[in-house]
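Just one protein chain is left out here, and the rest sit where they should.
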Amino acid sequence: MKALLEQLVEENRPFARQGRVADYIPELSKADPRELGICLLSQDGEEQAAGDFQRVFTMQSIVKPILLLLALLDNGEEAVRAQIGVEATGKPFDAINDAEQELLSEHLNPMVNMGAILLSTRIRGENSAERFRRLLDFTRQLADNPDLAVIQAVYESEKKNGSRNRAMAYLLKSHGLLCEEVEDVLDCYFQACSIGVSCRDLARIGCLFASHGRAPGSGKPVFPERYARYVNAILMTCGMYDGSGDFAVKVGLPAKSGVGGGIMAVCPGRMGIGIYSPALDVKGNSLAGIRLLEQLSHRLGLSVF
Amino acid sequence: MKALLEQLVEENRPFARQGRVADYIPELSKADPRELGICLLSQDGEEQAAGDFQRVFTMQSIVKPILLLLALLDNGEEAVRAQIGVEATGKPFDAINDAEQELLSEHLNPMVNMGAILLSTRIRGENSAERFRRLLDFTRQLADNPDLAVIQAVYESEKKNGSRNRAMAYLLKSHGLLCEEVEDVLDCYFQACSIGVSCRDLARIGCLFASHGRAPGSGKPVFPERYARYVNAILMTCGMYDGSGDFAVKVGLPAKSGVGGGIMAVCPGRMGIGIYSPALDVKGNSLAGIRLLEQLSHRLGLSVF
Amino acid sequence: MKALLEQLVEENRPFARQGRVADYIPELSKADPRELGICLLSQDGEEQAAGDFQRVFTMQSIVKPILLLLALLDNGEEAVRAQIGVEATGKPFDAINDAEQELLSEHLNPMVNMGAILLSTRIRGENSAERFRRLLDFTRQLADNPDLAVIQAVYESEKKNGSRNRAMAYLLKSHGLLCEEVEDVLDCYFQACSIGVSCRDLARIGCLFASHGRAPGSGKPVFPERYARYVNAILMTCGMYDGSGDFAVKVGLPAKSGVGGGIMAVCPGRMGIGIYSPALDVKGNSLAGIRLLEQLSHRLGLSVF
Partner (left out) sequence: MKALLEQLVEENRPFARQGRVADYIPELSKADPRELGICLLSQDGEEQAAGDFQRVFTMQSIVKPILLLLALLDNGEEAVRAQIGVEATGKPFDAINDAEQELLSEHLNPMVNMGAILLSTRIRGENSAERFRRLLDFTRQLADNPDLAVIQAVYESEKKNGSRNRAMAYLLKSHGLLCEEVEDVLDCYFQACSIGVSCRDLARIGCLFASHGRAPGSGKPVFPERYARYVNAILMTCGMYDGSGDFAVKVGLPAKSGVGGGIMAVCPGRMGIGIYSPALDVKGNSLAGIRLLEQLSHRLGLSVF
């Protein structure tokens, strides 16, 4: 297996050159586009890794399924569904379309920014700072890694260049969906996006979703099965932005990408997968990462379809 | 198992009253909203059925995955992908949105009418009549039922009330994507939608997709595994109109519904499922049918997530 | 005055080269892009003309204000307003945007194709043929030219290449706004668009709108003042497609253009203007024609603003 992973990393590394490192957040543009790493963690606790799997990068949108999971745990499915829908929007992750009088839950999706910003205010906590602490603790627990921390330079860069997210937050506020100060809300959101992880962390979190909430190896329950299925379903239909349909056809797994170059993939009943390669395709997904996953899925028959 | 199916049918039958039989095609409005039937066909060829599983109804949109499969077989994946995309459009199945200069493949999806009408011209055949004959023969082969035939009254009703589909076809033509006569093209499409099937036929076709193209029981290859996965992936992301996200969360299976009241569900590696209950919810999906599938999925652990 | 017109024609003729003759209807593409003509008819009946003012070309969209006027005369303002709104749509003349459940009057405008096709069914007449005869007679009466006739080759070319208009008509039908056969309806519409006129005819019709429904020279009432103002107002806000705002700023007159290269401009209380120059700008308006009108408006102080 390790040999296969190493071979796939070497074969796909050159394709990263066809992509582009995200530059709308200056700090992200410093990433090395030639890097590619992968880590697999099976349900019974076995880990395999290759390439730049130890590189630490920011989660960015990969934090969205964790936000969703924590909101589900804090409020239950019904309360979350009532505010943030589950249908694909057919729009890019950062689309703002608001000619209508009302902003309804079915216009929002947990995997697009506007839905995720709203979600970040729906987790428990006295204020934004406490909510972020709870989210960070929860992420550490899921990754079984108490050292996870915000990468300060990226967080500050996001905060400085977050006009589009600010526009979305003010729109939510103008519709009465957000009561708190926008800057506080976004502070939590920008920090969440800036949590540093490695492929190993993503593989471990993905493995929890794959094993329906049970810890790899021990099988100890961490969160309820039904929430794992809820999140996995949404990852399948909307996890890869407006490349989700293409990813379902090519790879066939629930997955979430981030503009930091990470992908967390979930192979239900089998394993979690963490990928890193910061050169992105036009839809904002890791280019070499998707290629590698496509080949791995074919070789190991991972597709759920 | 049979007892379980019968229990679920009786429990869910009353909920059909909350839905409405389709009436935009007058002939469809004659269906009995109290009917509910189900048939399961496992990969090893075992069949279980309950309720009104022998009722014959028209496929309507359930023919779309078959159109897609035949187009894939006739032209290969690349040629089909180049013309008809795979992303969710975020729009209802009959949305027409054409303010743009160009109509690109990414605006089309095989599971919405405009994409399906285009697909119907991409299967082999000298003319529309021959293309329909090939499609009917192929559907009979998949269902292993040589008696499948067009329900004439529904076909005529569709033809008479097909203004919206005509609008879509002329739009495709105005963009240079359709060269033939619109009425010929739609004649094939309306006939395809009007093929009569029962739950058993849908279970059998669904089972072929579940077993990746191999006949239930014998395991004889009918079509390539990769096309089964291609179709299943699209069914998961777009098969239930703009209720696909909700269905993925609740049921977790690739499936296709039709306004005739049918649902074909695919349980990869296990079974195909055919459902019939003509009272629809607001999104055009069989109301009692989805409820029944949700419960069945929980009881038998069918979700791929 | 004649000298001024001749000077302006010669100065602006070279600019036609920057435009393009319409080619989506093959017959239109045969026009000579170097032609430019103008005719002015003052309220007291004096005519001035220069350049290719005798060339006969098809009205195309310039027939829309006449359709509107006849519908107003046949049904009254209230009945027309209830079905076809007056607001700018912010969309190109041939936009089809129909993701909504309902098609409301406020989505339609008499100066865009979908509204005009609907209008063509709202004029009196047993059938489409009779409605067209009445429209042609009315146009002849307005132009005081009994020789106006359909240019057969253009009409046939429109009919053959009218997929986009067919899409719109079927959409209207699917919304229950059109009861008759689409081909009959469009036959009337395509013939209307294909009526051949010269700059003199347009100047005379424009002059009727300018003099609030009174014949130039004699002052004999032809239609009520209030309908003249109704049409003029809509021409100002929507008459030049999505170049209407620009035209209001530059020229400041109610006007209607057609892809045949004509422009009919209305100078309220003063004169009507007919222009011909078939090379169009990117918005489908006569390029040299608008330039000439802009200069004429400045020289003679024609702007209503």
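Remarks
Each chain gets a letter, A, B and C, in the order it is written, and its residues are counted from 1.
Note that in this section a residue touches a chain if its C-beta (ideal position, glycine included) is under 8 Å from a C-beta of that chain, and two chains touch if they have at least 3 such contacts.
These figures come from a predicted structure and were not determined experimentally.
Put simply, the hidden chain is in touch with A, C once you look at the whole complex.
Of the candidate positions C:Val86, C:Leu103 or C:Val154, contact with the unshown chain belongs to C:Val86. In the complete complex, the residue from C:Glu11, C:Asp74, C:Glu156 or C:Asp246 that touches the missing chain is C:Asp246. When the omitted chain is restored, the residue from C:Ala31, C:Leu118 or C:Cys238 that touches it is C:Cys238. Listed by residue number, the positions of chain A touching the unshown chain are 91-92, 95-99, 163-164, 166-168, 170-171, 173-174, 182. Summarising the interface, chain C meets the missing chain with residues 85-91, 109, 228-230, 232-234, 236-238, 242-246, 248-249, 252, 254, 268, 303-305.
Here is the rule we use: only the chains that are shown with their structure count from here on.
If you average the CA atoms of chain A and of chain C, the two centres end up 55 Å from each other.
Centroids built from CA atoms put chain C at 46 Å from chain B.
Centre-to-centre spacing of chain A and chain B amounts to 32 Å, using the average Cα coordinate of each chain.
Residue positions of chain A with contacts to 2 or more other chains are absent.
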